[in-house]
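Shown here: the complex without one of its protein chains, the others still in place.
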């Protein structure tokens, strides 16, 4: 029997047009295993800052849109830079909004985390903080292989939005295969 | 010789009008030791999401205003809720912006962290993530006494913006004394 | 069809005879759902400190014994105090040893974490550090309900090795039910 086809959504933690992490996110669909579709979520930059007073008047439409897309997906791939040794505020804000939705889109949802950074640790510190948030959200986060792209400026082709380093493209491909298997088993 | 007078600024991590942490922040000036002035920073809710493309066109005036106030202060008190077992996105976003200023307002700056939450852990998880960001910013964070206000709805008077619980008011007062001594020694 | 019966092993992070966490660990078998057996692992206090030079001469028999028991179990319940805002050295040492075994006993293994402490945060900080180790070990850690027993001296009966507080006994019971379901689904 063929593997069940899967649909993943990708959330990008950076707003910058020339973002290294945007390159990674853009490269994912072409690296996905057969039967796996990866779609970008709408930009999280259009969300207001989380404010319970705004929530009390009704969730912004974009929050519901993000929540529905996550709820309907077989898994969420978060691709993010690290800011100040942690999760970017703008990404955390998106999670803060989605977490308040009554249908808890992240609950039981397979999640895959990737980070790229021009420096030595490749955004790893942001990933462990994000994993802690996922405990509260009751998501199921893939353990391995971790995608921590150090010195990313030398491994990514920003112009072509591709992963130019073979070893990096390889490990990302393996991660997507592992995530597909993980989502099929645990999702 | 009298102690050197000190001027602290307080940054609030919640936007909600009825926020428990707003009550704590509002209560601080009256609990400060003699010679210590505590002023609220402008709301971080008016910042755009951090975006390097915006930064490239010039820092928003509010970022510079926050940076100057922090740079000029003898210490920064951060009062924040915990969202999803970590720092609220809106607070992290403010830090992400300020961290990019060329004059590095947080470098060598004494920092004091407080959190309140209606639930069992009082926002403690957010504090340790925030401390990790402060390593990168090269700030000096007070260790003790930690202000972790659990079950805060029963300890705060939202109407009067006061700390109604004696033990809580006491420990916050002691924290401010410790922070003043810390800022005088290490700032 | 009846649920598949399960066999869990419990690892205790404290050596002290009158340990609060020992009370919790001892109370588990009687609170387990039908069809679930919980057995204590041998004391981790008899392990040497991890030393790669010792390993090079052969794993101590107790390491193999722990590894085999974990490998053969349907899940591992770790019950631990928090020391210095993190995992006790003695518990981490046991994990350090087991992690070196060639058959990777924790890989894909359902894990449940509980902590008790006489103070305000109930050992929560140790739990999040332990969860980070479990990422490397590729274990599957239950998210909810978290068992964080604050002010544990008032909720446990050390003499009778029982959980005397109703609400605590209740949440531990619910946790074991959730862990059984989790192990059946993901193990």
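For reference, chains read A, B and C in written order, and residue numbers begin at 1 within each chain.
Basically, contacts are C-beta pairs under 8 Å (C-beta built on N, C-alpha and C of every residue); 3 or more make two chains touch, one makes a residue touch a chain.
All values reported here derive from a predicted model rather than from experimental measurement.
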Touching partners, among the displayed chains, of the absent chain: A, B, C
Selected from C:8, C:59 or C:83 as touching the chain missing from the view: C:83
Contacting the left-out chain in the complete assembly, out of C:137, C:152 or C:176: C:137
Absent-chain contact - pick from C:78, C:94 or C:156: C:94
Touching residue (missing chain; options A:8, A:97, A:128 or A:179): A:128
Absent-chain interface as seen on chain C, which is shown: 14-17, 19, 44-45, 47, 49-53, 83-96, 99, 125, 129, 132-133, 135-137
Touching residues on chain A - with respect to the absent chain: 85, 120-122, 124-125, 128, 148, 150
Interface with the undisplayed chain - residues on chain B: 128, 131-132, 135-136, 138-140, 143-144, 146, 185-186
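Methods note: only the chains that are shown with their structure count from here on.
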Averaged-CA centre spacing for the pair chain C and chain A, given as whole angstrom: 31
Separation of mean Cα positions, chain B and chain A [Å, integer]: 29
For chain B paired with chain C, centre-to-centre distance based on mean C-alpha positions, whole Å: 36
In chain A, residues with contacts to at least two other chains: 132, 135-136
